[in-house]
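Every protein chain of the complex appears in place save one, which is left out.
Per-chain residue numbering starts at 1, and chain names A, B and C are given in the order in which the chains are listed.
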C-alpha cells in the first residue's frame, strides 16, 4: 500500500443546489443540450467536444455496437437466463469478452499508427518494418484482414469519409493509409483495412488515449448487449444454445 | 434443458457486401447519419426513433452517467489497479453495482407509474394507496427523496421540461406528478422527486420496457466508469482508497 | 451515505511477525494443519469446525463442482477465448451464472426447511401447505424434480447418508424427508429430491447462513470453471461453440 502523490478527483462535485461534472453545470449546461456522446467526451476531455469530435466518436460507437451472435452476446444471453433478476450481471459477463482477442487489435493498430506518426518523414519506413515483421512472423497485422468482407470491409471507407468530412485533421487516417499501402506491397496482395483498424485511426484523430480506447468499445457493446437481453426476454434462446453446444462438443474419454 | 419455441434472432445479419442491424444497412443508412443514442434505440425498437425519443433518452443517459465517487466507481478504480491490463474487468466490476439498491428504485418507480396509468380515472386512488402503503410500512417511496437535494432535486424539473418540449405524450410524467401530489399529502410535507424517479417517467414516455430499464443506466454508467479509469490512469487513487478503508474499518476481535 | 453503527472487521490482522485469520495464527495453527474446507468454515464460523462439519461441507462442495457443459461453463469458455490473458474474467463470467435460475432453488428449499423446523409439531402441516401451494400454482417445488435422474437422483441418498454417518444432528434432513413425503402425497406420485435440495439440507445441518448459501456453490463452481479453462486451453472449443450457436439461432427478419 504505497502512499505517493496526493490523490484527487476532478470529475464531479455537488451541493444542495447544483451538480457539476467536469466543471459544467449538469442542469443548466448539459441536460437537454448535449447528446450522450458529447457528454462522454466532456468526461474524457474535461471540456466540451467540437462537433467533429462528437460525430467521429459516434461513427465508432455506431459501428462497434452490434455484431449479432458473438462470444460476448452468447455469454450475455446465457447469464441472463441463469440470473434474470440481475441484468447488470448479464451485461458484465458479455463485456468481459471485450478483451485482447478481438478488441485488443484496435489498441495494437493504434500503437502502429503512433509509431508511424512519431517517425515524421520516416513514417513510411516504419510502416514497412511493421508489415515486414508480421509477414516474417506469419502473424496478423492488427486492424487488417477480415474473414468475410473481401476485398474490402464495407465499413472502413465510410467511417474514414465521415470523419474527414466532419473536419478531423486526418493525420491518423493518413498513417493508416501508409500502413495499408506497405502491407499490400509486402504481402503482394490487397488486405482490407477492417473496422477495428478504422476505429483505431478515428479514435486517434479525436485524441482518445490509448489507455481507454478499449473503453469506447466497452461502452458501445454495452448498448448492443442490452438489445440482446431484450430479444432474449421475448424469445429465449439460452436453452437452445445449451443444447446446441452439448451437441457440438461431444464427450470423449479423458486420456 | 427444455426445448420450447423455436429460437431466432432479428438483430443483425451480414454477408460479404453488407451488414444490417435491425434491417437497416449499417454503412448506407447508419454510420455518419445517426448518433449512438439513435442507434441504441434502433436496436431496442427495431425501427428508427423519432427526434423526441432520442432526445429524451439522451436526457436520461446524460443525467445518469456520472455521480463522482460512488460504490461503483470505487470498485472500478480498485479493480483497474489490480488488473490494469484488463480495462473491461474494471468496468464490469463497477457495473455489477448497478443493482437493486440504487438503480432498482428506477424500475420500482416505473411499476408505480404503470399501476397508476392502468387505473385510468382511478389513477389518483392508486397513487394514494402506493403512498399510504409506504407511509404505513415506513419504507421509502421509490423515486422520491434525496439526502442532499432539498427541497427539490435540481435535475428533475429540467429532465421533465426537456422531454415535454421535445413532444413526448406526457402520460408517464403526469402519472409521476399525480404520485408526487399524493406522496406530499400522505407524508404531510414535500418530498422531492429524485432523478431516478424522473428517469423512470422519461423512459416510460419513450416505451423502454421495464425489463431493460436498468440497462439504460448500465450503458450510461459504463461511459462514466471509463472516465474514472482515465483519471485513475493519470492520478492513481487506489492505494489511497485502500489505506483509507483500512483506517475506517478497524480490526476488532471476532466474537 | 448513511453512517450508522460503527464498522469493524474481525477477519484478519497481521504484523511483521504473524498473520491471524479469525484469531488463529496462520503459520502456527493453519498451514499444513487444515484443509481448504476447514479453513473456509473457520472463516465463516470464527472457530475451527468439527470433523462432521468439514466432511459435510466437502460432500456439498464435491457434488456441486462439476456438471459438464452448462450455461456457466459455456460462458467461461467463450470469455477465456476472448480474453485469454485474464483468466479471472473467464471464471467471473461463469460465476455470474450461479444465480436465481439454478442455484437460487437451493436457498428457496432451505427456506422451506426453516419454515418446517420453526413449526415444531406443526412441521408436517407446514410441509403440506408448501407442497399444496406449488401444486395449486403449478410451480416447481424447489429442491425437487430432475429431468434425467428418475425416479431418484443418485446423489441425494448418498449425500444424506454421509452427513448422517459423520454425525450431524439430522434435523434439516428430517425436515427434507417430511417435505418429500408431503410432496409425493400431494402430487400423487414420487418426485425425486434433487442434489440441490439435499445440499440445502446439508448446509442447514452445518449452520451455513441462508445469506451465503449461494456462496458455497460459487466457491465449488469456481474450481470446476478453472478445470474447464484448462481443457479449453488445450482443446479450444469456443470457435465451435460460436459456430454451433450461429446455426442454432437463425436470423429472422425483425417484426
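The rule is short, and it goes like this: a contact is a pair of C-beta atoms (placed from the backbone, for glycine too) under 8 Å apart; a residue touches a chain by one contact, two chains touch by 3 or more.
What you see is a predicted model; the values in this text were computed from it and never measured.
**Q** Tell me which stretches of chain C touch the chain missing from the display.
**A** 1-5, 7-19, 21, 26-27, 30-32, 34-37, 39-40, 43-44, 55, 57-59, 61-63, 65-69, 86-89, 91-93, 95-99, 103, 148-150, 154-155, 158-159, 161-162, 165, 209, 211-212, 214-216, 218-220, 222-224, 226-231, 233, 235-237, 239-243, 246
**Q** Pick out the residues on chain A that sit against the missing chain.
**A** 1, 7-13, 22-23, 46, 83, 85-86, 88-89, 92, 147, 248-255
**Q** Determine and list the chain B residues touching the chain excluded from the picture.
**A** Touch with the absent chain occurs at residues 68-72, 74-75, 78-79, 81-86, 89-90, 92-93, 96-102, 237-238, 240-249, 251.
Please note the rule applied: only the chains that are shown with their structure count from here on.
**Q** Which neighbours do chain A and chain B have in common?
**A** C
**Q** So which chain ends up closest to the centre of the protein, judged by Cα positions averaged per chain?
**A** B
**Q** Chain B-chain C contact: same residues or different, taking over half shared as same?
**A** Same; most numbers are used by both chain B and chain C.
**Q** Mind checking the centre-to-centre distance between chain A and chain B? Centres are C-alpha means, answer in whole Å.
**A** Once rounded, the distance between the two centres reads 23 Å.
**Q** Using Cα averages as centroids, what's the distance between chain A and chain C in whole Å?
**A** The mean C-alpha positions of chain A and chain C differ by 37 Å.
**Q** Suppose each chain is reduced to the average of its Cα coordinates; what separation in Å results between chain B and chain C?
**A** Going by mean C-alpha positions, chain B sits 32 Å from chain C.
**Q** Identify all positions of chain C at which a residue touches two or more other chains, and write them in rising order.
**A** Residues 83, 85-86, 89, 92, 248-249, 251.
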